[in-house]
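Below is one structure, written out as structure tokens, with a few remarks after it.
One protein chain omitted, others in place.
Just so it is clear, A and B label the chains in written order, and each chain counts residues from 1 on its own.
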Amino acid sequence: MEEMVFEIKRTDENGNMKTQSYNVPKDKVSTVLEALLYIKENLDHSLSFRYSCRMEICGSCAMEINGKPHMACSTTTDSLKGQKVTVAPLKHFKVIRDLAVDIDGFLEKYRAVKPYVIRDDDGKYDSEILQTPEQFHEYLDYSLCIKCGICMAACPIEGSDPNYLGPAPLAAAWRYIADNRDQGKKYRLEIVSGEEGTSRCHFAGECTEACPKGVDPSFAIQKLRSSMVGLEFQRLFRRR
Amino acid sequence: MTEAEMKYNSRRRVTGSVSRMFQAASGLFLIFFVGVHLYVAHIDFGHPIQFFNQVIQNMHNPWWLAFFIVFVWVISYHAVNGLGGILKDLNMSQKAKGYLNYALVALYFVTVVYGTILAVLVARIAVPA
Partner (left out) sequence: MNEGPLGWAKFYRKGVGYFAFAMHRLSGLVIVFYLYLHLFVLSHLLSGAATYNSLVTSITYGPYDSFLVLDVLLALVIFYHGANGTRLALNEMGIGLKNHKVMFYFFESIAVVILGVFLYYAYMFIGAA
């Protein structure tokens, strides 16, 4: 029977790292996540990784597969070249154990951009707020984000400075600013245009290349910049 | 304001997009400046080449003098701002970033003042016979 070799970078509870290889029969599995489950069931019960939906919706099983960040559930074994697959935890995140990483910092950044509709009328409007299909499509792509953290692992700036807000939080900011129901642009200015915000993006575009859901964070960040310029000038010349 | 918002909120400096815009604008200006400079200095600089004399003669023209002084100001801004952009992507503390800002402003002024004085002094050298 044809076998695939999975080389997995493992980290134990004391932080010691080692690489372990497992042979997985090719006809038993169709995705990397299934291969990991096969290993856990049949070869090594101690292997730790995070997953839930198995269909690219929950965003739990992001990991480095052959050196690039991918969702394990949607990466088919057929799409991988060669018989050897290297699997490592997602870059730029703290490893908890084996392939499971700590995403608290990422979610904290996500919260910082106020990812919800902000209204000046505090939600006390009388009639429905209408939205045309064009207005809906302005932000639709950005609302598809599943918070998997793959863009954060692909971003070169995130790799050298963990304080940078990162592609996903900034794309989320644009998702709400581009929404015609939202009026919170002025409240997001200080976070989005601050020292850790859009000015740190240098348009390498790797977040867009890596995103499994077709969100375009690098485009969103450029749009954020050009839409924030006016507000920033107003702040500069306003008397305090 | 939540704790997360506090951490990433920067009241002091909300000029991210404006500074990027300046960097882009100064960059577009520099395409023109560098283009003229490369043409003048490497293609059309007197035949046969007279290195020293040609430079001095050029700088005696007040328009060229002004051109080079503005050139120094703009390119120094672009260079220092770009350098700062790279250095700030390193994992630095807020305090270190504050010192870095002062250092960059100082570097900018030193470069600009030195470049301007040099240009003016060169323009005052008498044209050799």
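As a convention for this text, a contact is a pair of C-beta atoms (placed from the backbone, for glycine too) under 8 Å apart; a residue touches a chain by one contact, two chains touch by 3 or more.
Source: prediction; values computed, not measured.
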| item | value |
| --- | --- |
| Left-out chain, listing which of the shown chains it touches | A, B |
| Touching residue (missing chain; options B:Val36, B:Ala103 or B:Leu121) | B:Leu121 |
| Residues in chain B touching the chain absent from view | 20-21, 24-25, 27-28, 30-31, 34, 38, 42-43, 45, 47-49, 51-53, 55-56, 75-76, 79, 82-83, 86, 89-91, 111, 114-115, 118, 121-122, 125, 128 |
| Touch residues of chain A, complete complex, unshown partner | 67-68, 91-95, 156, 159-160, 162, 202-206, 208-209, 218-219, 222-223, 225-226 |
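The criterion applied here is as follows: only the chains that are shown with their structure count from here on.
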| item | value |
| --- | --- |
| Mean-CA-position distance for chain B and chain A (Å) | 37 |
| Chain B partner contacts - residues on chain A that touch it in the complex | 108-109, 111-114, 157, 160-165, 189-200, 202, 224-226, 228-229, 232-233, 235-236 |
| Complex contact set, residues of chain B against chain A | 2, 4-5, 7-21, 85, 88-92, 97 |
